[in-house]
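Missing here is one protein chain; the remaining ones are kept as they sit in the complex.
Here is subunit A:
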Amino acid sequence: MQLTVWTYEGPPHVGAMRVATGMEGVHYVLHSPQGDTYADLLFTMIERRDKRPPVTYTTFKARDLGTDTAALFKGTLEEAYERYRPQAMLVGSSCTAELIQDDPAGLARAANLPIPVVPLELPSYQRKENWGAAETFYQLVRGLADTEEPQRHRPAGEGSVCNILGPTALGFRHRDDVAEITKLLGELGIRINVTAPMGATPADLVRLGAADFNVVLYPETAGTAAKWLKRTFDQPSTTVVPIGHGATSDFVREVAELAGIDSEPVLARAGSRLPWYSRSVDSNYLTGKRVFIFADATHALAAARVAREEMGFEVVGLGTYAREFARDVRAAAKEIGVEPLITDDYLEVERAIAEAQPEMVLGTQMERHIAKRLGIGCAVISAPVHVQDFPARYSPLMGFEGANVLFDTLVHPLTMGLEEHLLGMFRKDFEFNDTAQPSHLAAESAGTDRAEAEAATVAPADGPIWVPDAEAELKKIPFFVRGKARRNTEAYAAEQGRSEITVETLYDAKAHFSR
């Protein structure tokens, strides 16, 4: 048993729901107890869908156990088929049904429906949501793609055709990423055969083989299917995820090569504002900002590249909750020179962030809450996310417009340059010190929250004691690095066996740690 407070991913059948809900003409019959319909509201509320997800639940109860749950499943399946008349169906078990061992695959075969029925084996006690989505998409592709028809029977000179793979319902920014990448591929003169799962029908999956290559936007959901398509139709896949200016440029080059065309005209024409914004003098203060990154693997790796190469930040922590992609994240962390963090325990993430004392956190909604608690700026770059991260406005993360969005997203949580300068210059000023309330709140000034919070963290009784002068000197350090300075100094004093911290010790420690 694992003690779980918050979970980054749902169970694998939620991944299957993301695929089914993203598609058209698919219906999923899920063998499950009453209550599992909670997952419907992820789609109707968080993603604000205007239709119910195409899922029918068997809703077995305690009194059904041991008697007719198999019959209940079969009846539900047949009724769902009659009612919805889908082009294809998915059948499977949720975690509880997995334990009662009815056989949805066999029962569906026995029902002998006149459409393809794809059975899903989703081991709920080993795997999670993203794996469930990848497996479901793979099973659908494998079950439906036509392997008989001769492929790519277009006349020569008609240009290349590709599939876009990976976007699902409840995917973080999937809607706008697809729009952005579709536009980019259009500019390159590449046609889209099928975009799947999102927006595709089972009939679309049948003709997946007609493309020359696959654009894999989200390896978490499309990786398994793309590998099968490579084996079956010899379709190569893209390996670069186009998040950030540099990655998008690399993606354009990779796609152009797969399509046998010249990427340079498009690269010369297109591009994001990110490079210029990042070079403009206002961005000087971004240099060396310490950021901690924790997300799904794709977004964590992309964000690390953007942070270092395009924003000039220093990455002080890199991790993911996706064990399936741990190796890639470990390799990237090693290259950056930080300890990789592979965990799905958000308390462990919280500890690592507190330890690293970053100036900004890039993560999921969990990290947003952690950062809020620790008083650090944060930007959300990955699922799981709340409703506000399914915005009405156009906000892709991918492509050149995505790079613009990212620049803004990553800059907003930070203290603006001028503000930071003023804080440094007038830190002792009576109205502009860091414990002063904003003037528009002065009437209800609680005033000293931050000072009090800090006082509460004063060195433990058995640690070195701060002499008043040193304490006063410490206060002159901007508040956002003060905690780190305090800890470093105390660690240094302890290491040196000093029982008192003087102004001298403070600056000795500073010199020590800045080597």
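Here is the rule we go by: contacts are C-beta pairs under 8 Å (C-beta built on N, C-alpha and C of every residue); 3 or more make two chains touch, one makes a residue touch a chain; residues count from 1.
The rule is short, and it goes like this: contacts and distances are computed from a predicted model.
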Q | Absent chain [UniProt protein name; select from "Cytochrome d ubiquinol oxidase subunit II", "Electron transfer flavoprotein subunit beta", "Light-independent protochlorophyllide reductase subunit N" or "Nitrogenase protein alpha chain"] | A | "Light-independent protochlorophyllide reductase subunit N"
Q) Given the contact definition stated above, which residue among A:Thr21, A:Ser124, A:Ser382 or A:Asn488 touches the chain not shown here? A) A:Ser124
Q. Looking at the whole complex, which of A:Met23, A:Leu42 or A:Ala169 touches the chain that is not displayed?
A. A:Leu42
**Q.** Those residues of subunit A which, in the complete complex, touch the missing chain
**A.** 1-7, 9-11, 13-14, 33-42, 44-45, 48-52, 56-62, 64-65, 76, 79, 83, 94-96, 99-100, 123-126, 128, 369, 373, 386
